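In this view, the complex is presented without one of its protein chains, the others remaining in place.
This part shows chain A:
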Amino acid sequence: MAVQIPEDRLKIARLSRISIVDVLLWALRIGVLGVVIAGTIGTLINGRYGWTQWVDFVVFGLTLGSIYAQIALGYTMVYGVLRLINFAHGDFMMSGAFSAFFVANAFYRSGFLESHPVPALLCILITSMIVSTAVALLAERFAYRPFRRVVGLAPLICAIGVSFFLQQTFRGMFGSSIRAYPDPSWQRATISFLGIEVQAVELLVIGLAVLFMIGLYLIVQYTKMGKAMRAVAEDGDAAALMGIDVDKVVVFTFMLGGAMAGIAGVFYCFVYKQVYFYMGFTPGIKAFGAAVLGGIGSIPGAVLGGFFLGLVESVGPALFLDGLGIPGPYQLRDVIAFTLLIMVLIFRPNGILGERLGKKRA
């Protein structure tokens, strides 16, 4: 028997569903959009920046973006396979960056870094990759594996613990001072192109990052372990029934993520020219944001999210804030980055390329 609900009762029910929070959220969205549009128009009318400067911003944005993308890949792959937010991933990067610093410093003192950039860079990259990967594998084996079948918040808390552990270990071993990463002349070289001066090292970072990411894509897409990894990400039990050793796949995933974090650590040194025990935190959080932005679990999403975040951070202050007459817009780049991140997630809770998490593993 169908129950009759009076028309006006239905209307009230519908209205009461629009809460004050919804109204505030909409106001926030419209407000931020207004600021962005007004700022952009203001900046463009002002014409304070020539197009060479814009190119500068974009190149720097892509450089940051390739670092974020590489870190975000580690987050997204581990999440895909284990449904774990590996809070310590930024610290894997820090570990690699520290080792890169020591190698680079030794090379710098002996003059090798100045005279033989290519073999020196290779050594630095390989060292950083090995150290980051080793740290990632140790964390997996001794911290994460015992929590594999544990549901709830415990694995995440364990990951936060690993993060603190790594930070404090490096602090204990090497002190809390900020160390300057060596800066040989080839790292300061610029390339002129159509009247625009670009930092050669930025192009190097972008180029190598794209190369490594293509490499990663090929591994994940075409190798046996890569396919097994995607299978485990989708359905671990079904993968085990096919004879896939899930433990091995998890180790493989941490290896790939660790290696990418190691590369990102070297690139981070190139851009910011410093290392310290806490250096992994902010890029880690940002890259995690980038991974969520792209749709956590999605590999192309992590790359997209990383580059998006890098560009917003680099172009955003000048484009959105300068036109509003806000002084020192660059101080606010993190505010912009995170605001946009939140905005995107309000409109697309599952990220740009993400799918609804609920429908996975039905």
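The definition used in the following text is that a residue touches a chain if its C-beta (ideal position, glycine included) is under 8 Å from a C-beta of that chain, and two chains touch if they have at least 3 such contacts; residues count from 1.
Throughout what follows, contacts and distances are computed from a predicted model.
Set against the options "Xanthine dehydrogenase", "Cytochrome D ubiquinol oxidase subunit II", "Amino acid/amide ABC transporter ATP-binding protein 2, HAAT family" or "2-oxoacid:ferredoxin oxidoreductase subunit beta", the UniProt name belonging to the omitted chain is "Amino acid/amide ABC transporter ATP-binding protein 2, HAAT family". Contact with the chain that does not appear here is found for just one residue of A:I85, A:V162, A:A239 or A:A302, A:A239. Contact with the undisplayed chain is limited, among A:A228, A:A259 or A:A287, to A:A228. As for the chain not pictured, it touches chain A at residues 224, 227-228, 230-231, 234-235, 237-246, 362.
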